[in-house]
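Only a single protein chain was left out; the remaining protein chains are all shown in position.
The block that comes next holds chain A.
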Amino acid sequence: MSVTSTVPLEAELARLIVEALHLETAPEEIDPEAPLFNEGLGLDSIDALEIALAISRRYGFQLRSDDERNHRIFASLRALAAHVEKHRTR
């Protein structure tokens, strides 16, 4: 159940996350504004690496650890989508 509307890239990323992590959750069930880690979707840092790898394969850019915005980037599906939109090369 999602109260907030989902934009196309968010939906695409949700599918990518569900596929990369083999989640039981359906992509459309991921609330774009809910935290991805801990209390939200319950992801951990290993999942974060898998997501980072999947994103670099699909969108052609690397997520780097020295990016101080990492906490914000991984805060929610929406934040992640915004970051991907800005840096994608394909």
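Here is the rule we go by: a contact is a pair of C-beta atoms (placed from the backbone, for glycine too) under 8 Å apart; a residue touches a chain by one contact, two chains touch by 3 or more; residues count from 1.
Criterion: contacts and distances are computed from a predicted model.
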item: Absent chain [UniProt protein name; select from "Spore germination protein BA", "ABC-2 type transport system ATP-binding protein", "ABC-2 transporter permease" or "Acyltransferase"]; value: "Acyltransferase"
item: In chain A, positions touching the absent partner; value: 22, 37, 44-46, 48-50, 52, 63-65, 67, 70-71, 73-74
